[in-house]
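Here the complex is missing a single protein chain, while all its other protein chains stay put.
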Amino acid sequence: MNHLIPEFDYQKVIIDPWTSEFEFSIWIIVMGALVGSACGIIGNYLLLRRMALIGDAISHSILPGLVVAFIIFKSMSTLVMFLGALVAGVVTVVLISFIEKRSRVKSDAATCVVFTVLFALGVVITQLLAAGGSIHIDAECILYGEIAFVALEPIVEFAGIALAPAPVLRIAGVTVVSLLLVMAFYKELLITSFDTGLSKSMGLRTSAWHYGLMIALSLVVVSAFEAVGAIMVVAMLIVPPMFAAQLSTQLPTRIMLTLFHAVVASIGGYHLSVWLNCSVAGAMVVFGSLMFIAVWIYSILISKIRKVA
Amino acid sequence: MNRSRHSLAIIQLLVITLILAGTAHAARISEITETSIGEQALRFFTFQDRSLRYALLGSLLLGISCGLMGVFLVVKRLSLMSDALSHAVLPGIAFGYLWNMTRDPIAIFIGATVCGLLGSGVVQTIRNTTKQKEDAALGFVLSAFFAVGVCLLTMIQNLPGGNKSGLDQFMFGQIAAIGKTDLYLLGGVTFLVVALVVIFYKELRATSFDSAFSRSVGIPSSFFHYLLMLLLAFAIVSALQAVGVVLVSAMLVIPAAAAFLLTDRFATMLVISAVFGMTTGSIGSFLSFVGRDLPTGPLMVLTAGTFFATALFFGPKHGIVARWWGRRSRALIVRRENALKSLYRVMENDDFQRDFIIVEEIATQRSETIEEVSKSARTLQKAKLIKISHDKKNLTFTATGWRRACEIVRNHRLWELYLTRAADFAVDHVHDGAEEIEHVLGEDIIRKIESELNHAKLDPHGKAIPGWEDISAPYTTPSSPTAS
Partner (left out) sequence: MSSQDPLEVHDLSVAYHRKPVLYGIDLTIPAGKLVGIIGPNGAGKSTFIKAIMGILPISSGWVKIFGESYSKNCRRVGYVPQRESVDWDFPVNVMDVVLMGRYGKLRLGQRPRKKDKEIARECLEKVEMLALANRQIGTLSGGQQQRVFLARALAQESDVYLMDEPFVGVDAATEAAIVTLLRELKERGKTVIVVHHDLTSAKEYFDSLILLNMRLIAYGPTEEVFTSDILQKTYGGRLTILSEAVTALHQDQKS
C-alpha cells in the first residue's frame, strides 16, 4: 500500500509546475479552469431546473454523435465536432421525451435507457473503427480524456501572435460565449427556471428556452469532452455549482463562486496529480469535491453552533 | 396464493434456465466450431471449454439478478440512483485490488459493496443536511467517487505489475474474464436476490407501491427500502465484471423497462424482466466472443435496447403500433356508425314510410358525392349492416344494422337530453359532445341515463328517441319508433 502513494516532494509538486515545468503545466491548468468554468456556469441552471442528470445523459450520448459526424465528414474539425454534439444532444432529449410521452415509462427510466444505449452504440462503433484502423481512440480516452495531451497540441497562431493550443481556444470561446449569453438573457433564464407557470402566462415559450439550454449544454460538453472525458464532464457540471450553492443564495454571486471554484480546483487538482502521479482530470475533480465537502462540513458546523447559541 | 404461484414460477424459471443453458451451450459450441474459420477456431482452443461455460452461466445469472432488481428500480423511479451507485463503486474495486495486489474477486466484491453503500449513505446525508436536491446529490456521489476511482486506477498503473491488473476491464466489462470464484459470487447473489424477492414478495410490492400506507398497516417500509438498497449493491457489484461500471445501470433498467411495457401485473413483470435479462446477458456475451475482443458491456446494452424498442413499438397492449392500430380501427367503427346514423335520419325525414333509402338522398343529406356514399355503403355492406340493391340506387338495413343504427341515434339523443336537463347545458352546446360520446356509451350507462331522465321520449330538438322496444323488436320492416 505504501508504494501506492508517492513521496511528497515539495519541490516537484509545488514549485516546479510554476517554474521549470511551466510551459507544460500552464495549458493544462488553464484548460482545467476553463472547462470548470464553462461547465459550471451552465451547471448552475441545470441544478436550478433539477436537470443535473440530464447533464450526465448528454455527456454520454455525445459520443455516437461525434463518431457519426467523423464518419460522415471524415474530419474532426471544430465545426464537425459541434455539429455532431448538437445533433446528439437534440436527439437525446427528443428520444427521452418521445418515450416519456408515448409510453408508461417514466422520465428517469427513459433517460437511463436512452443514454446508455446511445453510449453503447458509440463505444461499439468506435471499437469497430479502431479495430479497422481508421481512428485511434481507446475506451479510456472516451471516459476520462487526457487533459495532458492539451499541452502537446500545437499552439495556434493568429496574426503572428502565439495564442494557445486549439482545444484551449475552443473552450475559451465557449466559456466567453456562455457568459455573454447568460448575462444577455439573464432574466429569461431566471424566470423560466423559477416559475414556468408565470413564464407561460407571460407568453414566454418555455420549451424553446429548454431546448436552447440543451443545445448550449451539448456544445459545452463537447468542448470539455476531449480534455476530461465523459464522466468528469458530469463532475464539472455539478460540483462547482453545488459548492457555490452552499455559500450563497444569490444567483450572480453563485456564478462568481463557480468561476472561483473552477480555477482553484484546477490548480489544486494539478498539484495533486503531480504528487500522486495520477489522472489529471480525476485529481481536479477530487480536489473540487474536497472543496465542496469542506464548505459542506463548515455549514453543518455553523448551523450546529447556531442551534446551541 | 400469489406467493406460491410466484415461487413456483421462479423455480420453473430456474429449471428451464439450467436446461436452456445446457442445450444452448451445446448449440453454441457447435455453432462456433462449424462457422468458425481460422481465427475463431484458434480462439476457441485457447479458451478452455470451462470459461465459455462460465461466461454463459455467469451472464444468465446476472441477467436474473439484474432483471429482478431492475423491476423495483423502474417502479420506484430509482433508475438514476442505480446509475450513481454503479459509478460510485469504482474506488471500491480499486481498494479491493490493493488489498492483495491481485484481482481477488472476493476482495473486490467486498470493496465495491462497501463503497456502494457508502455512496448511498452520502446521498442521503447530503439530502438531510443541505438544501441540495436529489439529482444534485446523486450527481455529486456519481462523479466524486468515480473520480477517486479513476485516480486510484491510474495510480495503480504506476505500481509494478499494475499494468496487468486487468482492472480497466471493469470499465466496459469482459465476461471472458469470469473465473470460478466470480461465478460462485454471482450464483450466491442471484440466489439471495431470488430468495428474498420470493419470500418477501408481498411486502416488497406493497412498499414499492405506497410506502406510507404500508407503514400504516405495520410493514416496516424503511427496513425493506434498505434491504432493496443492499440487494441493489450486490446486483451491481456482481454484474460489474461482465457489463462494466459505466453500463451496469442499463442492465438493471432496460430489461425491466421493457417488461413494464408488456404486462400489468407485478409478478409477471418480475418474470419477464428476469427472462429478458437472461436473454440479453447470453446474447451479449456470445456476441462478445464472436466479435474479436469487443467488450461485453456495450453489446449487452445494445441487445437490451433492441428488446426495449421492440416492446415499445410492438408490445401487444401498450405498444405504439398496437395503440395506433386500435385508434385506427376505432376511427373506422366511428365512421361506420356515423354512416348508419345518416341512413336512419334520411328514413326519419320521410317518417319511415319507405323501407329503403335512396342513395341520392343520402348524398344530399351528408353533402357528399354519390361515389363517396357508394364507397361507405360498400363498407357497410361488407360489415353486414346493410344491403345494396342490384341497381346500386337503394339501400336497406339488415337486422343488425337497424339495431345498431337505433342504438347510436338513441345514445346521441339521450346524451343531448341528459346534458340539457341534468347538467344544464345550453341546447346549442350539446351536439358536438354527443357526436363523440355516442359511440362509447355502454348499455349500463344508457340504463342509468334513461332512468335519470324518466324514460323521456323526445330529445332537446324534439326528435323521437328510439326506445328499448324499438331496438329489440324482431326486424321485419323498419317502423316508426314509438313516439308519444
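The chains carry the letters A and B, assigned in the order they are written, with residues numbered from 1 in each.
In this section, a contact is a pair of C-beta atoms (placed from the backbone, for glycine too) under 8 Å apart; a residue touches a chain by one contact, two chains touch by 3 or more.
Here the structure is a predicted model, which means the values were calculated and not measured.
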Per the definition of touch given earlier, which of A:Ile72, A:Ala184 or A:Ile302 contacts the omitted chain?
A:Ala184
One chain is left out of this view; which of A:Ala245, A:Leu259, A:Val274 or A:Met291 touches it in the full complex?
A:Ala245
Pick out which of B:Ala195, B:Ala422 or B:Leu458 touches the chain that's been left out of the picture.
B:Ala422
Touching residues on subunit B - with respect to the absent chain:
131, 323, 326-327, 330, 415, 418-419, 422-426, 429, 432-433, 436-437, 440-442, 445, 448-449, 452
Logged for subunit A, residues touching the omitted partner chain are 48, 184-185, 187-188, 190-191, 193-195, 197-198, 200-203, 245, 248-251, 254
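Following the convention adopted for this analysis, only the chains that are shown with their structure count from here on.
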For subunit A versus subunit B, what separation do you get between their C-alpha means, in angstrom?
34
Can you list the subunit A residues touching subunit B in their complex?
1, 3-5, 47, 50-53, 55-56, 60, 99, 102-106, 108-113, 116-117, 119-121, 123-124, 127-128, 131, 139-140, 143-144, 231-232, 234-235, 237-239, 241-242, 245-246, 273, 276-279, 281-283, 285-286, 289, 292, 296, 299-300
Would you mind writing out the residues of subunit B in touch with subunit A in their complex?
73-74, 77-80, 82-83, 87, 98, 126, 129-136, 138-140, 142-144, 146-148, 150-156, 158-160, 168, 171-172, 246-247, 249-250, 253-254, 256-257, 260-261, 292, 294-295, 297-299, 301-302, 304-305, 308, 312, 318, 320
